[in-house]
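The complex appears here minus one protein chain, its other protein chains still in place.
Going in written order, the chains are labelled A and B, and every chain counts its residues from 1.
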């Protein structure tokens, strides 16, 4: 047996060794066929920079497969580098697509879009991705169970982040009254540092001191054949550059395209950008739910939301002092804060049993549909 | 044995067969003696249409026993038609009294009263009916247990409905800014359809796919001697007409009576109408709690609140396009939304153990007393 296996892998010594896993991936995952749109969008941007709606559609079609490739590469590096380093990598690069899109928007000074996409990602992950996983899993399995300890802790982290984002929006009024614009900025930096510290402590807690509490969800998908480290690292670097380039196009075209399509900016940032950024994780979460590995689904959905709230968002605030035209704060549109609070409460209330069926999923998705419906109907000036 | 039984029922072939159960009911239930007020109020309405305060008092005295008869008849039809059809009947006609009162107010264009009575019914059922059941049951039994799975799910449904009612009231401001009154209406129709869909899914879930989760509360009172189907159907039809007639009187007189009695409209809609509409269910819930069938009490209290929030309220919004002078939306007075949120949170937090004693009941009732006290003190212009 082992001889046969070795001989099977024997040809992998040439350069084919690096390309073969990618080709195999391409054959197995139809989502990746969308990669053809990557060169298309970059060329179109040069030839027709004024065709905003087409560029918007093309860049979405290009980001989705790149994001899938990116998270696949991160996964592979993580598995190859051992549990702790791997866990750290997943925890920092797991939402690289969202981070790259937001950085592009940050450099363009489009803070409304940055904030809408942050809030939207949190709400989309903790409501739609979680709810649809429950629903899809529940339609196949009568009753599903998952580690509620982990879900509870992540709901707690989301709760903390939501409070941190609520305070500046409440204080903004006080700010206006005193006329000093500094207060919200100072507070936002303080809150960002606090969130990153808590995120770091959370990693220590879940990867080091109390890892036994979260054991069931760790690398439940390690069974997949992983890429060699070199392939994974090169893919990671190359795709990162591509996502950054396509994100530029996306951010430049989104505003104009929204106006043309009659969509409010709030709807685009909250729903469209968030769904595009999370598409790759969603396919993973949904397929895990269908195969009754609900721990993995819940881990991806809530873990992603936590990462964006406690790592991506505060990092963007701190980065804005370096790369943005002016400092960005943590003051969100009131409606966005309200939706984050409701999403967190829903996740906290519904996950505290550790059980799910299709109806619980439908209920969570319904909350998301209410938000999407509302944002779609919002007049363009709000949000 | 079986011969004796048959002979006992043998005389029931004449018309007495239809009237006997009603007479037996009248003897056994002193609440029904109030039925004497039904002809009184209808006559008084013709003779003294300007005596608003007296008509108000008479119509309350007449609605209470009619509501009791109505829910008794619905129960009987439900039991005779089998579990699924019966469950559906209970789920749609269980709050027929509230629906008929609200329809009368809707036809009269009194949307403030309609909304106050919807919000009041949700709050009254999920706080007062639930809390008083815990309190009355707890004073007799040291510690009581009930199916928390069912309570949790119903609290989740209430949470969803509360969010659906929160959004339009938040958006109303945006509406004012843009000057278009259409936004809230379009959104309200969308939300109403969504709530009815979720309610239908909930019936599928609790009556079909996952009925085993909710088993303990189903038809726990089937032991009562049920009426023949014909009696039940005729009673249902006849009493529905009577409730509709008395509701007209009630709705016409309530505004004037409130002014005379010095009550704010918010107090009347929220507290008085809600208590009148729920009187019949309350007597059932309280007597179940005293006899230690707390599952039934919780089922009546939360089930009623869910039905009003996810079925009666959206049906009224959709009906308003047919029978109302102008379309009604789901935009509630902010204070009403706040009270619904607090009521839902209280029900969710306190029922997640599946245990109760007298003090938990006192706590829930105290929240209701805070609301009633506040509404009583409100200046007439608010609400």
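To be clear about the criterion, a residue touches a chain if its C-beta (ideal position, glycine included) is under 8 Å from a C-beta of that chain, and two chains touch if they have at least 3 such contacts.
What you see is a predicted model; the values in this text were computed from it and never measured.
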item	value
Option touching the unshown chain, where A:112, A:139 or A:167 are the choices	A:167
Of B:46, B:322 or B:377, the residue in touch with the unshown chain	B:377
Residue among B:41, B:151, B:340 or B:360 touching the omitted chain	B:360
Full-complex contact with the absent chain, from A:19, A:85 or A:201	A:201
On chain A, residues whose C-beta touches the chain left out of the figure	152-153, 155-157, 159-160, 163-164, 167, 170-171, 174, 177-178, 180, 183, 186-187, 190-191, 194, 198, 201-202, 205, 209-210, 348, 352
Residue numbers in chain B that touch the chain omitted from display	142-143, 335, 338, 342, 345-346, 349-350, 352-353, 357-360, 362-363, 366-367, 369-370, 373-374, 377-379, 381-382
